[in-house]
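A short write-up of the structure that comes next.
The complex is shown incomplete by one protein chain, all other protein chains being positioned as in the whole.
== chain A ==
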């Protein structure tokens, strides 16, 4: 019976959308999942756009860029949503993206002035631990402590790369020494965030690399206040997630409208409790209850997008060198 209803829904939906223009947005997998922002955002945008919004998932942020490069100028995508500042320079260099015309009053910890990419959310990387454990206050203290951590591989994971850039931004030429000091604290390195977070919840490690907003999920969705993020006095590395319009889009106006919608109330108010990040423009209703309990870093660290690729390669070589001993 369910299948009949489903089939009927598909057929009628196809009929209704037959004359509507289609806007294709490539994004990362967790965005389109039932538990991500995708479903809400699709419904909200379709209320006003007179179009069919098609969200296509392509792995994570870096896979997303690889997919767009693979398809080149003949890509079906009109908008790509889900790159971050570690990727924007490489994305700009491809020449596949077009400038935007969005004017918004961003609530980011840094000034934003990118002609091509528009931010939609942001967060700080942080180590998450059980709230009843006393966490170290910086990387040096962590390295000297007995704390066991699980991190993600920078070659396959966005947070993993974020940690690499964090240590590099905080310690520069000494980053290699910091990694050498951390090597005996690292239980293991995983392919992606999910594996690492799963291992942490299983009790394999005392801390896991995640975001300062992670405890908000446990608090709001599970009413569980047992998780906390460790505040580091070097400052925390920022992840700013952005979207951009493809130059070869056949729906430039709709793509512009989507980017405009993206920094608006409906999109931004969905972000905190679906993507578990801070919205790029704080909605008029403010942040959900529970977000006020999150730690607030004193300093935001970010390697400028243009320097990110070279810093990344250098930091990766140091990381591999220190951990492959």
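The working rule: contacts are C-beta pairs under 8 Å (C-beta built on N, C-alpha and C of every residue); 3 or more make two chains touch, one makes a residue touch a chain; residues count from 1.
Please note the rule applied: contacts and distances are computed from a predicted model.
The subunit not displayed here is recorded in UniProt as "Thiamine/thiamine pyrophosphate ABC transporter permease ThiP", chosen from "Superoxide dismutase, Ni", "Heme exporter protein C", "Thiamine/thiamine pyrophosphate ABC transporter permease ThiP" or "Aldehyde oxidase". Residue in contact with the omitted chain (choice from A:23, A:62 or A:259): A:62. One of A:195, A:233, A:260 or A:314 touches the chain omitted from the figure, and that residue is A:195.
Considering the full assembly, A:204 is the residue among A:46, A:204 or A:260 that touches the omitted chain. Touching the missing chain, out of A:156, A:174 or A:282, is residue A:156. Not every partner is drawn; the one left out touches chain A at residues 2, 6, 29-30, 32-36, 38-39, 54-59, 62-63, 65-67, 69-71, 76, 90, 148, 153, 155-156, 183, 186-195, 197-199, 201-205, 214, 217-218, 221, 276, 319-320, 323-324.
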